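To start, the structure itself, in structure tokens.
Missing here is one protein chain; the remaining ones are kept as they sit in the complex.
All chains are identified by letter, namely A, B and C, in their written order; residue positions are counted from 1 within each chain.
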Amino acid sequence: MSPVEVRLRVIYGDTDQMGVVYYANYFRYFELSRSEYFRARGGSYVDVEKRGLMLPVVDASCSYRAPARYDDVLVVKAEVTRMKRASIEFSYEVRKDQDPAILCTGKTLHACINREGRPTALPEDIVKLLS
Amino acid sequence: MSPVEVRLRVIYGDTDQMGVVYYANYFRYFELSRSEYFRARGGSYVDVEKRGLMLPVVDASCSYRAPARYDDVLVVKAEVTRMKRASIEFSYEVRKDQDPAILCTGKTLHACINREGRPTALPEDIVKLLS
Amino acid sequence: MSPVEVRLRVIYGDTDQMGVVYYANYFRYFELSRSEYFRARGGSYVDVEKRGLMLPVVDASCSYRAPARYDDVLVVKAEVTRMKRASIEFSYEVRKDQDPAILCTGKTLHACINREGRPTALPEDIVKLLS
Partner (left out) sequence: MSPVEVRLRVIYGDTDQMGVVYYANYFRYFELSRSEYFRARGGSYVDVEKRGLMLPVVDASCSYRAPARYDDVLVVKAEVTRMKRASIEFSYEVRKDQDPAILCTGKTLHACINREGRPTALPEDIVKLLS
């Protein structure tokens, strides 16, 4: 399961008065890279929803090592690091373009639920898509 | 149609690296005061949606005179300044608590549409509620 | 170290197309309750910064049990659950007003650093303030 990378530019609206990216915004970056992960494999999270399934986040975490700043081009790497019958774990790494130093790492755990909100086994084609 | 005021505390996440509230976030504050406007009159925007109607923003503007900063308590005043058959205009003023100086003013124009997205006359009880 | 609670209203801008509060926004709520924690003890995070210190987040996590929705009044509880020489851990609980069910829980770990970004012992008065 090779990781997928997405590039993004830090805007003013992502920073806070400390002059760095506000801690909550990394979770937005994680989501962007997660959706690119689906696309890079020929699918889309939209397809998941069209089948009546959702993958809400049940756990999210981030460890911040060094700050990102306004105008930085960030590279966000996403990969699936665990898949169970009805859940998926994504892991993330954020660094600056052309710079190997990791700025932060994170994880999100997603449950697979149906329209009624019940835990549901991940359909086989989605398992295949992601792995 | 007397205005309604709501108080809120500026968080770090609302500021940017200039040390002031990011310009887009005032539109979030406007929304907060708008929803309080409904509630202060004994209704709720949720009720509007339960009837199959929506009031999406079709025009929004803000004039910024002085910045708000981290930890400021802001007072956001909302009032209905125009109501037509199928649209409502809200106007806003933002100032700091205990300070008469206006930090910014804004307006939002809302169309009344039904579930199919068609312009629809504002129901009489909603007109009454807001005026 | 008794916890501090803050109330807030969920706005449209906090929700996503699943109809629930977007996962990253809970970290904004955590920050709001964290700053109230300082104030409820007679201090302010602004005072910390005036002394040339900062408390950036080095770890953040959230476990989501049940969703919050538009127009909900949320109660966010913050408390200091650990204090070391140069770091503080806050823990959070979010529930709806008048409802004991926990919607989510979270933690943030903060380093104490000086203007040069070096880890610095928490000054005694701040330790006293928070405990």
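By definition in this document, contacts are C-beta pairs under 8 Å (C-beta built on N, C-alpha and C of every residue); 3 or more make two chains touch, one makes a residue touch a chain.
These figures come from a predicted structure and were not determined experimentally.
Looking at the complete complex, one finds that the omitted chain is in touch with A, B, C. Checked against the full complex, the candidates C:V6, C:A24 or C:V94 give a single residue touching the omitted chain, namely C:A24. Seen from chain A, the chain kept out of the figure touches residues 9, 11-13, 27-28, 31-32, 35-36, 44-46, 70-71. Looking at chain B, the residues touching the absent chain are 18, 20, 23-25, 27-28, 31, 54, 56-65, 67, 108.
Annotation for chain C: contacts to the undisplayed chain at residues 12-13, 15-20, 22, 24, 69-70.
Rule of thumb we're sticking to: only the chains that are shown with their structure count from here on.
Annotation: 32 Å between the Cα-based centres of chain A and chain B.
Note on chain placement: the centre of chain A and the centre of chain C lie 23 Å apart, centres being C-alpha means. Looking at chain A, one finds that residues 18, 20, 24 touch two or more other chains.
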